[in-house]
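All protein chains but one are shown at their positions in the complex.
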Amino acid sequence: MTFPTPLTGVVPPVCTPLTPDREVDVPSLIRLVDQLVEAGVHGLFVLGSTSEAAYLTDRQRRLVTETVTGHVAGQLPVLAGAIDMTTARVLDHVADATAAGADAVVVTAPFYTRTHPSEIARHFRLIAARSTVPVVAYDIPVAVHTKLPAELVLELASDGALAGLKDSSGDLAAFREVVTGAQHRPDTTGFAVLTGSELLVDAALALGADGAVPGLANVDPHGYVRLYRLCRAGDWAGARAEQERLCTLFGMVRVGDPARMGGSSSALGAFKAALQLRGMIDCPATAEPQVPLSAEETERVGKFLAAAGLL
Amino acid sequence: MTFPTPLTGVVPPVCTPLTPDREVDVPSLIRLVDQLVEAGVHGLFVLGSTSEAAYLTDRQRRLVTETVTGHVAGQLPVLAGAIDMTTARVLDHVADATAAGADAVVVTAPFYTRTHPSEIARHFRLIAARSTVPVVAYDIPVAVHTKLPAELVLELASDGALAGLKDSSGDLAAFREVVTGAQHRPDTTGFAVLTGSELLVDAALALGADGAVPGLANVDPHGYVRLYRLCRAGDWAGARAEQERLCTLFGMVRVGDPARMGGSSSALGAFKAALQLRGMIDCPATAEPQVPLSAEETERVGKFLAAAGLL
Amino acid sequence: MTFPTPLTGVVPPVCTPLTPDREVDVPSLIRLVDQLVEAGVHGLFVLGSTSEAAYLTDRQRRLVTETVTGHVAGQLPVLAGAIDMTTARVLDHVADATAAGADAVVVTAPFYTRTHPSEIARHFRLIAARSTVPVVAYDIPVAVHTKLPAELVLELASDGALAGLKDSSGDLAAFREVVTGAQHRPDTTGFAVLTGSELLVDAALALGADGAVPGLANVDPHGYVRLYRLCRAGDWAGARAEQERLCTLFGMVRVGDPARMGGSSSALGAFKAALQLRGMIDCPATAEPQVPLSAEETERVGKFLAAAGLL
Partner (left out) sequence: MTFPTPLTGVVPPVCTPLTPDREVDVPSLIRLVDQLVEAGVHGLFVLGSTSEAAYLTDRQRRLVTETVTGHVAGQLPVLAGAIDMTTARVLDHVADATAAGADAVVVTAPFYTRTHPSEIARHFRLIAARSTVPVVAYDIPVAVHTKLPAELVLELASDGALAGLKDSSGDLAAFREVVTGAQHRPDTTGFAVLTGSELLVDAALALGADGAVPGLANVDPHGYVRLYRLCRAGDWAGARAEQERLCTLFGMVRVGDPARMGGSSSALGAFKAALQLRGMIDCPATAEPQVPLSAEETERVGKFLAAAGLL
């Protein structure tokens, strides 16, 4: 489909179900996508952090994108992460994603290298110049270790280099600067400002965001679609209640023992355990070298689901 | 050739010469390698940070490794970086490097993801189990944003998972802990502890290191070989004088204007400018999105060379 | 006055006007306080970061607290920062602040030292046990280099060790966890959750915060009081418009040249320049070693004021 201008609504970063031997579980992926679409989400983002893009091989990445674009067949837009360290490597992923049918690509600042705002700008401009689909910036300092400056995002938006921003920085004040800035620059019409937060969707929409890309929407897509509609209807009290329910549910990301595993293992492990417990995918395996949840930790995920009325 | 046990001496992380349109300049790469070998270096490390591995596409990485292994044809060991975010992706690079003839692979902790010491251990153990060549750990917190704990390195060395450590952490006290620890564990015989510092080679060798992997050895390989020999001969005063000369030369890495470019652009730009000024490669281009040095900055590189007696 | 339960509303962190030779300008301080009170603020916070508490000597700190408590004479609550590295040192400031008439003290986690959550808990418990006035936790990771975990704040609130939280972390999701958590624990009745953000007051109040402690309220107290009332009235569109006006005004904190000065010099210099330009204080001097704004930078502050209708 054509990329909407701007992209709005709930755009889940789609989990990548894996088999016990860590191959992409295509039937589960299709089943998950069907459930997200049926719940009314407005777009799909494959190969983001929640999708374990950093863990998938290039072959697996292509398989994911092809599977999802082939399956949804233009019913709703599919964005694909093109996550790699620097410009030429990202461009290889952009070519793969585009060949696989993605409607837009999502790109971070350079990482691993020591970089500079002028190099970040150069990076996005080069990628935009060579991409045949719109480019969305992915601001994720916890992974990339630099924060995209609001002024730079707005400049790239004005230039037409960027079609949107997915903000996973946790810095809502800086996010607001982009939202408000984009509204006051006529040449940024169509620029989509999306929050990557699970916990502040009501707040982000209240201050003018176009949509949300919450990882937890894999687990409870109906909740996030409902939250989005309440916000759009101006029912802020209702939205806050729904958001608070989802915040409680999000507590599942901490079930993993921090003495035994890192934050990715715990959070992605919890999402996948929840998806399996809800019958949405077959196997909760996460990619190597992530550490699996214990039986007891998985049981606690179940309690979060039950408390939220999802089990 | 067989990987030496342990690897010792000067092992330059070989710069990757590029053409003006950012393709690998194979003739320059061969010329550079020849000059390093003639200067008496003891091994070559391709696809490290100084090699711009983070900027090269997979195709370019393969070309670099094949070119170098093919050219040196077993005269001295060739280590190849397998730099990527997580286990499965690194294993793809390990397979490529091994197919291209590398004698060992050099692997960092996971990055981009939020990781944990237990996951780092799991990562190295999985890679070692599936690699047909020895695995050297690459500790480079400035890129990876975690430091490999000395205790973990020693444990993996004892297990046989690691054949060596390339330490670019700048933390000589932690480095010493690995050096001394390895000497006191009989099951770490053959484990090679190499410093990645340009500035502390004499100090590292004095406290027991096996060798050094200094980026500046591209520019002045004779200097580092001389320094290594002075240390091995116990001529610490001579070593200190040579090291101090090289420290002054290393000042070139700061020629780039920090208002205009990041640290990689400045340091790698300076090394490549120096190589071109010395006639060792054809073109000083660095990979995108790095910012090139100005003419005035390149001129300052020339002054560093002249002051060191290299021009 | 008795400390209100909970403290609500707009509680400006009062700037400390200085004379050209860096002594506390008592008449200007009184004038500033009068203007804040007349604008309808609900409390005053002296010796916070915006007050340059980190720069004032103990003698100056006592003078500030005595001046303000003496002048407002119980009309509204006065909170005083007790900013120091560790427990015993903070307790000396608590004693000073209490002797000077403060209604509550505001305390950060230990800093300069390497600390641990269990030590942070111990620190707050010891201070609460020995303080005769309520203790408010001050979460300011940019200064203290640790973030107060939400769970710890709630535990200390439940224990009665803390009477409130002033959150200057910029992490609205974690702030929400405290707000919502406090609402669901009956034993935290009266616990005040205050945002230290200038830019997200509407969002913080919408999700349940009790009040705000915005440094910019020195410059535009009427704006923040208006914003607070709009939020309390449920006029979220009106609140957003007022908040966006204040966000634009806040842009003044970046007038200082980053090549010449740090963030404190620029932000506090801008606030004080604005206060002088508006006639609220006599002299814009900031404490040593902060760098003063240039004439041109001060002129830009004036333009921000004019654009906001304040000059």
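Here are a few things to note about the model shown:
Residue numbering begins at 1 within each chain, and the chains themselves are lettered A, B and C in the order written.
Definition applied: a residue touches a chain if its C-beta (ideal position, glycine included) is under 8 Å from a C-beta of that chain, and two chains touch if they have at least 3 such contacts.
Everything quoted here is computed from the prediction, not taken from an experiment.
In the full complex, the chain left out of view touches B, C. Of the candidate positions C:70, C:262, C:279 or C:309, contact with the unshown chain belongs to C:262. Shown as candidates are C:76, C:120 or C:137; the residue that touches the absent chain is C:120. Which of C:56, C:239 or C:255 touches the hidden chain is settled by the complete complex: it is C:56. Shown as candidates are C:73, C:142, C:233 or C:306; the residue that touches the absent chain is C:142. Within the complete assembly, residues 22, 49, 54-58, 60, 83, 85-89, 92, 110-116, 118-120, 122-123, 126, 142-145, 258, 260-265, 287-291 of subunit C touch the chain that is not shown. For subunit B, the residues touching the absent chain in the complete assembly are 170-173, 176-177, 180, 197, 199-200, 202-203, 206-208, 236, 240, 244, 247.
Assume only the chains that are shown with their structure count from here on.
If each chain is drawn as a node and touching chains are joined, the picture is a simple open line. When every chain is reduced to the mean of its C-alpha atoms, the one closest to the centre of the whole protein set is A.
Computed from the mean C-alpha positions, the centre of subunit A lies at a distance of 35 Å from the centre of subunit C.
Subunit C has its Cα centroid 49 Å from the Cα centroid of subunit B.
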